[in-house]
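Only one protein chain is missing from this complex, and each of the others stays in its spot.
Should a chain be cited, it is by its letter among A and B, assigned in written order, with residues numbered from 1 in that chain.
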Amino acid sequence: MTEYAISTKNLSVAYSDKPVIWKLDIGVETGSRTAIVGPNGAGKSTLIKAIMKLVKPVSGESAVLGSTHKSALKEVAYVPQKGEVNWDFPATVFDVVLMGRYVHKGLFKRPNKKDKKIALDALETMKMSQFKDRQISELSGGQRQRVFLARAIAHDANIYIMDEPLQGIDITTEKLIIDTMKKLQAEGKTFLVVHHNLNTVPDYFNRVIILNKEIIAAGPVEDVWTEDNINAAYYEKSDESWIS
Amino acid sequence: MIEVFAVLLVTALATSLLGVFLVLKGQAMTTDAISHTILLGIVLAFFITADLRSPLLIIGAAVIGLITVYLIELVTSSGMMKQDAAVGIVFTALFAGAVILVSRYADDVHLDIDVVLMGQVLFAPLNRVDILGVSLPYALVQLTVILIINILFILMFYKELKVTSFDPVYAAAAGISTTLIYYLLMTLVSVTAVTAFDAVGSILVISFFVTPAITAYLVTKRLSHMIWLTLLTAAFNSLAGCTFGYFTDISISGSVASVSLLTFLAVFFCNKNGWIRKTLKSRRMLRKI
Partner (left out) sequence: MDILTSYSFLIVAIGTVILSAAAGIVGTISVIKGQSLIGDAIGHATFPGVVLAFMLFNVMETSILVIGAVLFGIIAFQLIHIITGSSKITLDSALALVLSGFFGLGMALKSYVQGNPYFSGTQGIDDFIFGQAAYMLKSDVYLIIAASVVSLVLFFIHYQQLKIYTFDPVYARTVGISIRFMNVLVLAMTIMLIAVGLKAVGAVLIVNILIAPAVTGTLWSNKFMTVLIIAAASGGMSAFIGTYISTALTGIATGPAIILALSVCVVFSMLFAPKGILAKRSRLRKLGEAV
C-alpha cells in the first residue's frame, strides 16, 4: 500500500446542522501535486480546515503521514487565501516570512541568524528580496501570494496545503508559483491545492479530487479528469436542498 | 501630585502594552466588556471577604473576565448571534447584575457608582505600604508588579502573540495554540483592569487599553515600533491629562480620557497620510478631472 501524505476516513463536517462534507475517504499520495476542485459550497475549504484540525468533524478522522495526532501537523505548511489575514498589520515582508520559522522554535525562543538566512533564501526563491522591508499593506495581490508561499518555504515542511493560491494574481506570479511547486515536488514534497480554474488542472497537477460534498471522483488526472465527472460535480442538481 | 501622576503613568503603561495586541486582534470592544463585567467579580468576591483590599477580589474579577470572554466565544461560535451582539448582551447583563448588587446590598461600602466609573486616583497616595522602609502608595506598588508581569508576558510570547494576531489560522495549523494565547492575554487584561479599576475607574481603563494603541497603529509599519509609540503616547496622555485635570480641578480620569481622544484626533487628521492630506488630495484630483 502506498504511504499517504494525507488521508481521511469517513470524514464528515457540519456547520450548525448542515453537512458540508459527507463521509470522505481520501488519500493524498506522497510526492503528488493534488488539486481539489468543486463548485462553490462544495466543502473544499472545509476539507482543508478539517485536515488541519481547525474544525471538529461529526464523524471520522484525518491523518497526516499516517498519524492522527495534532503534532503531525508540523509537517504541514499552510498557505491561506489572501483575504484571510489583516494586511494592515504592522509588519514587513521579511517579518511575515520569518513567521514560517516559528514552528521550529520552542517557547521563549526567538528566531536566530540561521532562521533569518532561511527566510531570506525563501524570499529570493519567490523573487521578493527587493521588497523585504516593505510594509505588507503596500503589496499587490500577486506579491502577497508570493509572501505567503515564501513563508511556507521557510517553514520547510514536507506537505503544502494551499487555498486558492492562484486567485486574483498576475500571470508572472502564477507561473512562478507553479514552477516552484514543480521544483519542490521533484524534491519529494507533497502539494494539496484548492483550485478554481478548470482549464489549467491537467497542466498544473498530476492528481485531482473532484468534490461536491461527497467525492465525485479521485485519482490521477489522466484517469478521472473527464467531462462526465466534471459535469457530475458542477451541473447535476443535488437531490437534497438544504435551503428551506 | 507626583505620586498621582506616577500611579497614572504605571497604569497607562501596563494597560496600553496589552492594548497593542487587543487592537490588532480586533478585541477592543471585548476589552470594554471585560472592564465593565469585572465589577461583578469584585462585588461577588467582596461579599465573601468583606475586605476591599483582599487579593480574592483580583481573582474574582479575573474569573469573571474570563467567563465574559468565554461566554462571548460560546454564543458567537454556536452561530446563534453575531459577535458584536454577543458582546453587547453579555456585558450589559453582567454589569446590570453588578450594579443591582452594589446598590441593594453594598450601599454602605465605598463602591459607589462614581468610583466605579471614574476611580479616585487623587486618593491613591493615601493608601500606603512600606517596602524596604520606603513608604509608597499601595496602588503604585500593585500596578508596578502588574506592569512587570505584562512586560514579561510580551517578551516571552512575542512571536506567538505576533503570529496569532496576524494569521490565527496559519498559527493554529503550525501548532501554536491561538486559543491558549488568547485566554492568557485576556486573563492578564482582566487582572490588569481590576488592579487599575480602583485608581482610574472602568471608563478610563478602556481608554487606556485601546486609545494609545489605536493612535500608534495609524502611523507605524512594524510591530516593535507600534509598541514603543503606544507606550510613548500613553505616557504623554497621562501627563497632559493629569496636569490639565489637576489645575482645572476636574475628574482626572475624565480629563485623561478626553485628552487621549484629542491626541488620537490630532494624529488622525494631521499625520502625513492623515485625513486632511487625503481629503485635499482627492479634492485636487477632482478639480483636475
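By definition in this document, contacts are C-beta pairs under 8 Å (C-beta built on N, C-alpha and C of every residue); 3 or more make two chains touch, one makes a residue touch a chain.
Model, not experiment: these values are computed from the prediction.
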Which of these touches the unseen chain: B:I203, B:M226 or B:C242? B:I203
Specify the residue from the set B:I58, B:V75 or B:A171 that touches the hidden chain. B:V75
Chain not shown: contacting residue from B:L9, B:L140 or B:I214: B:I214
Tell me, which residues in chain B touch the chain that this view leaves out? 23, 26-29, 31-32, 36, 75, 78, 80-82, 84-85, 87-89, 92-93, 95-97, 99-100, 103-105, 107, 113-114, 117-118, 203-204, 206-207, 209-211, 214, 217-218, 245, 248-251, 253-258, 260-262, 264, 268, 275, 278-279
The missing chain sits against chain A at residues 10, 12, 14, 16-17, 19, 23, 58-60, 88, 137
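One rule holds in what follows: only the chains that are shown with their structure count from here on.
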How many angstrom lie between the CA centroids of chain A and chain B, rounded to a whole number? 38
Would you mind writing out the residues of chain B in touch with chain A in their complex? 24, 26, 78-79, 156-160, 162-163, 165-167, 169-176, 217, 220-223, 225-226
Quick check: in the complex, which residue numbers of chain A touch chain B? 15-16, 49, 52, 54, 70-71, 73-74, 76-78, 80, 84-86, 89-92, 95-96, 99, 102-103, 105, 107-108, 110-111, 135, 151, 155, 161
